[in-house]
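With one protein chain removed, the remaining protein chains of the complex are shown where they sit.
Order of writing sets the chain letters: A and B. Residues in each chain are counted from 1.
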Amino acid sequence: MSTTELTRPVTRMPRQRRKVSVTTIVIGVLLAAGAFATAFPFIWMVFASVKPRSESVAYPPALLPQEPTFEFFQQLFVELDFGRYLVNTLAIVIISMAGLLLMAAAGYGFAKFRFPGRDGLFFLVLVTMMIPVQVTMIPTYLILNGMKLTNTLVGIALPTLVSGFSIFLFRQFMATIPTEVIEAARIDGAGEWRIFFRIILPMSRPILAVQVVLTFIAGWNSFLWPLIIANDQRLYTLSVGVSLLNQQIATNPSLQMAASTLMVVPILIVFIVFQRYIVQGFALSGLK
Amino acid sequence: MKRTRLAAVSAVAIAGITLAGCSADGGDDPAAADSLTVWVMGDSSEHFEQLIAPFEDESGIDVETVAIPWDSIDQKFTTAVASGNGPDILQIGISKLRTFADSGALLSLDDSSLADYPNLASSNFIDGVAGDATAIGGEVVSIPWVSDTRVLFTRTDILAENGIDAPPTTWDELRADAKTLAGRGDGQYGYYIPQWDSALPVVMTWDQGGDIVNGDGFIDFDTPEFEKAVDLYTGLYADGSVPTNSDFDQTQGFISGVAPMLVSGPYLAAAISSAAPELDGKWNVSVLPEAADNTSLLAGSNLGVWGATKNQDGALKLLDFVSDPANQVTWFGLDGQLPTAKAALADEALTADPLVAVYSEQLANSRILPLVPNWDGETGKALLDALNAIVLTGADRDQTLQGLIDATSSTSVN
Partner (left out) sequence: MVREDENLPHHHHEAMRQRIAPYGFIAPAMVLLIAFGVLPIAVALLVSFTDMNLAGLGNWSRIQFIGVENYVKLFADAAFWQSLGNTAFFAVLGVPSVIILSLVIALALNRSQNRFFRMLRSFYFVPAITAIVAVALVWGYLYNTQFGLFNYLLSLVGLPPVPWLSDPVVVKFSVAAVAIWRGLGLNVIIFLAALQGVPKEYLEAASIDGAGSIRRTWSIVIPLLRFAIFFVTITTVIAWLQFFDEPFVLTKGGPLGASTSIALFLYQKGFSSSQFGYASAGSVVLFAIIALVTLIQLRARRADVDY
């Protein structure tokens, strides 16, 4: 098993099947039906965001708007301090990406090394997923306050910089990397971090792509910490800005749909861009 | 080669992060003497800035408005209390008043501290929320600001079609009218009782001439007036006049005519006007029907001062400014929220609108819910659970009510 074999990427299937098999077509149809059903509420949301208020209370319900209007999107851009919130949100996303590296390293450490305390520490990782966020709110705020990080972007990004979920995910995937490869590199004299950057990370591309998408989603939708840690609106993110439009009792459904559509489109774009990396696997022969 | 590149990238990243950490920290203002921070809920903050612009010019105080989402005020307030860093002034929804007052984080606003500020005298505000009406443990920690109430909405066209010429003026009439209207057919109702509305049964009790708080300040449901209110509440269900599903939509129900009578607030009027302009002239609002009285719910928001504020004088000046009836009228024009100053409510600019005239009239006879700890989560919830159990699941009325009385009799407004 040479290294060249391991790094050969899987290309699209060479011309083995000119005809798509019947089973595949059947599956495709079923999947499409399922996909439509799954995405239907989302489609409804998009159409609802351009329905004037009178149509949003109409009965019987109609999917397509009769008089589409972009007034709610307009309202969003006018009333939301959109530009500033966008910058803050993107800044948090970028800072969060730094956390990715830390989590990949931790995942690798747990996956491919044996060391005293490993199982206990790993359980601690899982444990952080087991408490409601309200419980963490006050202690975290006090810690950040003590570090004088309140009202800063770093302070906002810090509590969610690493997550047990992502470390767990990395660990599971990296555990499947053949140890022989690592051993071979060690024998060749490579240092541990070098192995990490030059072998482990490239081989983890699918899961890295997944994590990039997940981290983007989390950063993009970040709400609680920007709200609490910011002392003024200058650090609010898009999610916080959008929630400002929720009135106490009265709801404007079309406005909220417009806001939600706005928030979801960039995530969708990021996903579409990155999904090819998720599924463009590498031929790892002998992989268990 | 790759290592240096990696190091360079990391260095840039770290630099970037440090810069980000430094640059956003514009909020720490040591010169507190001529600045104020105000927490305003929801999307009203921009309008608020417009409102106080003249105040800033005149007083030289720099006011920073921070918008807080309605759903998140708890988290914001909690972290502020935990760290001791709060705003100078904050908007307090009346339902939150007890909790915030109990935290000890608000400044006590007794008559002596307010003596210098004529607009803050309690006689200037509507009775339901003035002065001691919002005192907790004898202490006042907030000033009235904006109000909200509940009035009767009726689809005059549907009522007329069914032989009812005017909205009902007594609760008995309402019950009878609702029955008539429900007789229009399957899936048609006469009235709507929101299953989440803990204020409605209390309002019904008040209107029977009673109260749910006894002389010692304890919650007391063991009264004949409450019994009558329960009769009315359960009677509407028994007549088949109200829908029994919990997800009934008020706005759609009214617009479609399925529920042509409702008790609701000004927000509904705004929703109907914008969602169904074709119904103009076919619906109206009127003051609540009465039995012994027609007292309604008084909701809304007050303004409180942070106990540890560094600019108490400035804060009180600002409170005085927004309590000026002229400014309360301006605020209504900017943000659509009803004033609490009596003079403002009587102002022509408001009463010219027939709807507002009704709200004004009703506000003069409105009360706030008892200021017990956690009304929404405990007393109010227990009340709703008991009533809903009786009307929806057929629980034994006497037993359930006795359970309610026992569970709430030790809750106090003090």
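What we mean here is this: a residue touches a chain if its C-beta (ideal position, glycine included) is under 8 Å from a C-beta of that chain, and two chains touch if they have at least 3 such contacts.
What you see is a predicted model, and the numbers here were worked out from it, not measured in a lab.
Asker: Of the residues B:Q50, B:S108 or B:T244, which one touches the chain left out of the display?
Answerer: Checking each option in B:Q50, B:S108 or B:T244, the one touching the absent chain turns out to be B:T244.
Asker: I'm checking contacts with the chain that's been left out. Which of B:S122, B:T351, B:N374 or B:S409 qualifies?
Answerer: B:N374
Asker: Can you tell me which of B:P54, B:G84 or B:G183 touches the chain that was removed from the display?
Answerer: Touches the omitted chain: B:G84.
Asker: For the chain that got dropped from the picture, name the residues of subunit B it touches.
Answerer: So the residues of subunit B touching the missing chain come out as 74, 77-78, 81-82, 84, 99-100, 102-105, 187, 195-196, 243-249, 252-253, 256, 258, 373-374, 376-378, 381, 385, 388-389, 392-393.
Asker: For subunit A, which residues reach the chain that was dropped from this view?
Answerer: 10, 12-13, 20, 23-24, 27-28, 30-32, 34-36, 38-39, 41-42, 44-45, 48, 57, 59-61, 99, 102-103, 105-106, 108-110, 113, 115, 118, 121, 123-132, 134-136, 138-140, 143, 158-159, 161-162, 164-165, 167-169, 172-173, 175-176, 186, 191-193, 196, 206-207, 209-210, 213-214, 217, 221, 239, 243, 246, 251, 253, 256-257, 259-261, 263-264, 267-268, 271-272, 275-276, 278-285, 287-288
Assume only the chains that are shown with their structure count from here on.
Asker: Across the complex, what residues on subunit A touch subunit B?
Answerer: 53-54, 56-57, 59, 79, 91, 94-95, 98, 134, 137-138, 141-142, 145, 149-155, 197-198, 224, 227-228, 230-236, 240, 243-250
Asker: Taking the touch rule as given, give the residues of subunit B at its contact with subunit A in the complex, in rising order.
Answerer: 2, 6, 13, 16-17, 20-22, 24-28, 37, 41-43, 45-46, 64, 66-72, 75-76, 78-79, 82-83, 85, 93, 249, 251-252, 255-256, 265, 267-268, 270-271, 274-278
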